[in-house]
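Scroll down for the structure; my scribbles are underneath it.
Every protein chain but one is kept in place in this view of the complex.
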Amino acid sequence: MTLDFVSTLDYVWALLPEFILCAWGIVILLMGVSGKRNPASAGDAAAEMPSHDLGYLTLAGIVAAAVANGWLYGVTEVGSAGLVVVDQFRLFANWIFLLAAALAVLMSFTYVYRQRLQAGEYYALILFATAGTMFMAGARDLIVVFLGLEVMSISVYALTAFNRRDRRSAEAGLKYFILGAFSTGFFLYGLALVYGATGTTNVDAIGEAVRTGAAQETLLLFGIAFLAVGFAFKVGVVPFHMWTPDVYEGAPTPVTAYMAVAVKAAAFVAFFRVFLVGFLGAYAAWYPIVWWIAAVTMVVANILALAQFNVKRMLAYSSIAHAGYLMVALAAANDRASAGMLFYLLIYAIMNMGAFAVVVIVGRQGEESLEIDDYAGLGASNPMLAVFLTVFLLALAGFPGTAGFMGKIFLLQGAADSRLWVLSIVLVLMTVVSYYYYLRLAWYVWMRDARDPSRNGELFVPLPMRFALGAGAAALILLGVFPAATMDFAQTSVAAVSAFPEALASLIP
Amino acid sequence: MASAVVLLAQGGQEVVEGSAAHASFDPLLPGLIVLLPLIGFLVNGALALSHAKKSADAVRVGEEYDPHTGSGGGRDLTHTLPSWIGPGVMLGAFILVLANFARMFGADLHDPVVLEYWTWMATGTLEVSVSLQLDPLSMIMMLVITGVGFLIHVFSVGYMKDDVGYPRYFAYLNLFVFFMLVLVMGANLPLLFVGWEGVGLCSYLLIGFWFGDREKSDAGKKAFIVNRIGDFGFLIAMFLLFTVFGTLDFVAINAGAEASLVYGGAMVTAITLFMLLGASGKSAQIPLYVWLPDAMAGPTPVSALIHAATMVTAGVYLVARTSVLFALSPVGSVTVAGIGAATALFAATIALVQTDIKKVLAYSTVSQLGYMFLGVGVGAYAAGVFHLMTHAFFKALLFLGSGAVIHSMHHAYHATHSHEDAQDMRNMGGLRRYMPWTALFMWIATLAIAGIWPFAGFFSKDEIIWYAGASAVGPFAPLYTVFWVVALAAAMLTAFYMTRMMVMTFHGANRTGEEERGHLHEAPLTMTVPLSILAFLSIFGGWINVPEKIRTSFLGGGGALPMSEWLHDWLDPVVHAAVVVREEALVAAGALAGQEHHYGFLEHAPVGGGELTWALISTLLAAAVVAGTFILGARWAIRPAKESAPLAGVKKLLYDKWYVDEFYDAVVVKPILGTSRFLWRWIDRGIDFVVGGVGGVTKGVGWVGSLVQTGSVNVYAFVLTAGVLVILWFTRF
Amino acid sequence: MNAVLALSAVLFAIGTLGVLVRRNAIIMFLCIELQLNAVNLALVAFSRAHGIDGQIFVFFVMTVAAAEAAVGLAIIIAIFRHYETVDVGSFNLLKW
Partner (left out) sequence: MTALLNAVAYDAWVLHALVWLPLVGMAWVLASSEEQAKHVAFRVSTALFVLSLGLWSAFEPGSAELQFASSTPWIDAWGIDYALGLDGLSLVLVLLTTFTMPLAILGSFRYIETKQKGFYALMLLLQTGVVGVFAASDLFLFYVFFELTLVPMYFIVGIWGGERRVYAAVKFFLYTAFGSLLMLVAILYLYVQTRGDLGYASFAFADLAQANLSLNEQLWLFSAFALAFAIKVPVFPLHTWLPDAHVQAPTPGSVVLAAVLLKMGTYGFVRFLLPFFPEAAQHPTVVTVMIVLGVIGIVYAAWVAAVQPDAKKLVAYTSVAHMGFVVVGVFALTVNGLQGAIMVMIAHGVSTGALFLLLGMLYERRHTREIADFGGLGRAAPWLATAFVITALASIGLPGTSGFPGEFLALLGLFETHPVLGVIAATGVIFAAYYMLPMVQRIFFNALDRDENREVEDLSGREIAVLAPLVAAMIVLGVFPNAVFERTEPTVRAVLERVEAAAPAPAVEIGMDTTDTDEEGGR
């Protein structure tokens, strides 16, 4: 099938997965408010056997969107006039979002029930947010980026503050909202300036204008700077990271997991497309910004993570650090780095989700037992769970044998291609620092006895969760040992974006 | 391993292509000579282990294991077998050595026979094989080792049979002989080094044989560590030799030495000096002699075998073996001689006042080793080896005799449950009445060591002294004169302290104690028979190498006695090159007239007088000292140890061995220990502190840094805006 | 046009400053709205040079801002229930 976006109907085809998700979200929302399947109102009779229908339905929606996403591989677009793109880069990113959404849903089943959340709205918001992320990935127009960003953000604001009984949830929601909206202002202002400089919001056209020097330089540079701020806020890099620890800590854990993965991934994908397609001609101008952000982020996040004893908060800093690693790929700005970014996001989705899933379990499907002390003796009481956690931690730390290592190598390869040696060294040094806090969790798990032996019992691990954990850990090991196919896939996905250049050596100052 | 054993027994591959005359010396199973003691060690070792297990079981239930009753009544097999195996393998080895020795007669001995068994280390540049070398020098050493060794093994059967560790003792002893044979038969330096360190190990194990005693195990440790200092020198010497020759085989080194090394050059001097360090460690010379007196902590037969007859002479052997190198280095040679002379005198002074019978003998050994060093240092290589051999006879005899005395004393004290020191001569006296044979044999040895004609020691010692004096030509002439005087003086001291020992032990009134006296008795046959053989050798052993002048004189009995210069000729192939180098150098330096014949400089003492004159003078002097001491000694008022007053003045200084041990302790041992502690406490932990500090600071920074995260939205927004401003500022440029 | 752009910049800066210094959540939110309107102003100004697109964007922005306001105010209400204040300075359960 070929799309040229002359007919509006083409957009329906091009955005089929997004449409499916939105529609599905509305259905779930309606089913949720109909009340029959709302576990929160089901009373204590059903307390022992929660109804997971809505959850499974959501998964079905995600699967449907995934099918559509797969179908899109058979679709080619003609020209670059459309507001959305149909290329493999986008589709690969979609896989990540859908995976993140699916995992988030899987780990929410019991959580939603135990925390008496409004299941319909909750799942619907996840679907909407996912649709938003996919819009961002598929945007060829800055306006679509903005719309996707807002669809995603607004859904996530709501999700963050979703647990109305929890003060921290509300506080996190407010902080996220105010700062998010604040950063949106910067993003929009940048958008306006770029529009002013180039006269267009089509990324391809902007790229053309920047390359030929047709753009008004001062406006463009400020525009780029403001857009960078907007993206940087969403991906959570220093110094735009301040919200991250608080919000990650306060939000319901499955939401945190989703946020840490999907939101970040979406922002990165859009960040890459806008900067590498649109602003590549101005690489020399934004390269130092990205370079410094990457370096500072890696250093600050990893060092601050050392001081964290709340596991959620530690993972929040860890996710900032990972954003820093990904910024290295942006600074490298070549095809390998871009492929590395995709690959890393995929891996990161699995490992981070996995780690948060364990947090959910140890938190007894709630927001308790978040301190590192609570993990002491886990290896003795729940060995399998501890093994999974260890795998996720090792992957996060980037250890050989796990996919995390391959991801990091991919990023480093990209950096090496652009000869970013100092950034590479910073990256590996900070990896050493990160070992400390990941291993600290591992040593509490394995090498300490439980602080309170009475709490040392077997933890409840719902079946969907088991599936998610097992599959996640297996995938991490599998991708750690046989990464080639997936790596090639990421590389091919990037190759479709013709603007991602082979090498930027000449552009590097 | 098994194949190697077969190989060893069969004899390896001959690598040095001998001349036709070689056919006449077809070595007979040289590998088996080495192998036999090793087999003895393995069997005895296995017995020892099995025995030790039973003994340990007894220890656990708080008893002593009695080897005589054993487990099933009657004597334990682990206790009877070693009595046969230990001396048995020695006898076998000795017979084989004799057989080889017999075959060697009449053969052309100019080139050594080298038999290669297997390649030990072939790295690509260094080639070291496990090869045995048979030549006159190694043959003499083998004879001494297996012969004297056999006698001492036999003696040990009597001496040690009541000891709990009896099988272990024989295992060690056999192992020692194995390593000693490797030492003297090894055809290259690394293999010699195997034996070198191996005998050190056995010495360590045997000194600390009664390891339950702190002092004894300390002594063993001290011996090993001090020896290692020497080994360090040996290693460096080997390295230097390798850099010069590219090989470490004796044959190649000796053959190439003159071509590769400059006479008196820095290289050869360095080689010889490092080698001397090694030799002085093993042979207990200044400055490394300190371990030997302590080594007397071991069983007395061990002192006889290892610390008198064989191991400690390894240094002399080494110098003789590499004599060409020493000949090429006048500085090296004079240092060897100087150290030898100094040690001879120094040790003799200490021996003057010692009261422990074994200590006297120990210092006497150090002193006699000094003579040997003096000998090889002045170029009298054959004389050095000669003294080595005669010394092996009479010093072994002395030690074994003292062993018999101690054995007897020990029994006496043991029977009466007294805790007196069985080795203290002040507790002895008049023992000749109880052990007449021992007294007789020891007197023979004493006369031999004192250098009284015609006992063995006279010939060997006199030759060395004479050489020292006659060598006073060439660049270091005055020094050699001093050595000569020192050697003469030390000989007089020797005569004195040995006689003193005999007097205190065997003569005068008995001081052992009323009750104990009844338990004193002569040693059993297993002990006295070896003594008698050694006594025989101590008398006649010297006759194999009598200088021509003396032989033809009236002192030689007008040629009626079967004296000869045999050893001299026998060793000539080994040391010939060295002697030639030495003489040529002296000729070149104008110190020697060119036409003078081989050994021609041996004509005059520095102060005049010929060889015969001085031989006469020295033996008469020695005899006078012996006689005088014996007569005066009868009047000495000696009290038993517990009643003796502490010494004072010079006597105390000598008794406390010039405080050399204390000096070493303060100057070497303590500083090293202190530095070690300092390094550990400060440097090592300092590094740790720095590394830990980096980690700690990082964590601290993290903690402080996270305080910025105040929870206030305004602050967050402010940081965000600040970031924006920084970026905008960046963008401006 | 430069004048309009300058005005937009000033408005944006005022909005930013407002977010930084005010502690009342609602006022902060309004300051953010001010920023958005500054952007709208800029867009309109640019659309004079580049055609109608800019003005269309303004509508998008306004729509999105409205949606944001809806969620935002809901959150503010939710937090008001817990804390009975909208002073952001008092919300520091989550820190360090």
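As written, the chain order gives the labels A, B and C, with residue 1 at the start of each chain.
Everything that follows uses one rule, which is that contacts are C-beta pairs under 8 Å (C-beta built on N, C-alpha and C of every residue); 3 or more make two chains touch, one makes a residue touch a chain.
Model, not experiment: these values are computed from the prediction.
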Kindly name the visible chains that come into contact with the excluded chain. A, B
Chain not shown: contacting residue from A:A214, A:A416 or A:A496: A:A416
Of B:F224, B:F455 or B:W570, the one touching the omitted chain in the full complex: B:F224
Of A:E368, A:D452 or A:D488, the one touching the omitted chain in the full complex: A:D488
Chain not shown: contacting residue from A:L15, A:A295, A:I372 or A:V497: A:A295
Kindly note down the residues of chain B that lie in touch with the hidden chain. 1, 4, 49, 52-53, 55-56, 59-60, 62, 118-126, 130, 190, 193-194, 196-198, 201, 204, 208, 211-214, 217-218, 220-221, 224-225, 228-229, 231-232, 235-236, 238-240, 242-243, 672-673, 675-677, 679-680, 683-684, 687-688, 691, 695, 733
Contacts from chain A to the absent chain lie at residues 288, 291-292, 295, 379, 383, 394, 399-401, 405, 409, 412-413, 416-417, 419-425, 428-429, 431-432, 435-436, 439-440, 443, 446-448, 483-484, 487-488, 491, 508-509
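Following the convention adopted for this analysis, only the chains that are shown with their structure count from here on.
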When the mean CA coordinate of each chain is compared with the mean CA coordinate of the whole protein, which chain is closest? B
In angstrom, rounded to a whole number, how far apart do the mean CA points of chain A and chain B lie? 79
When centres are defined as mean Cα positions, the distance from chain B to chain C in whole Å is 97
Taking each chain's centre as the mean of its CA atoms, chain A sits from chain C at a distance in Å of 25
Give me the residue numbers in chain C that touch at least two other chains, ranges are fine. 16, 19, 28, 88, 91, 93-96
By the touch definition above, chain B meets two or more other chains at residues 706, 709, 711, 713, 717
Quick one: in the complex, what on chain B touches chain A? 695, 698-699, 701-703, 705-706, 709, 711, 713, 715-717, 719-720, 722-724, 726-728, 730-731
Where on chain C does chain A make contact in their complex? 5, 8, 12, 15-16, 19, 25, 28-29, 32, 35-36, 38-39, 42-43, 45-46, 49-51, 53-54, 57, 60-61, 64, 67-68, 71-72, 74-76, 78-79, 81-83, 88, 91, 93-96
Chain C-touching residues of chain B, taken from the complex the two chains share: 706-707, 709-714, 717-718, 721
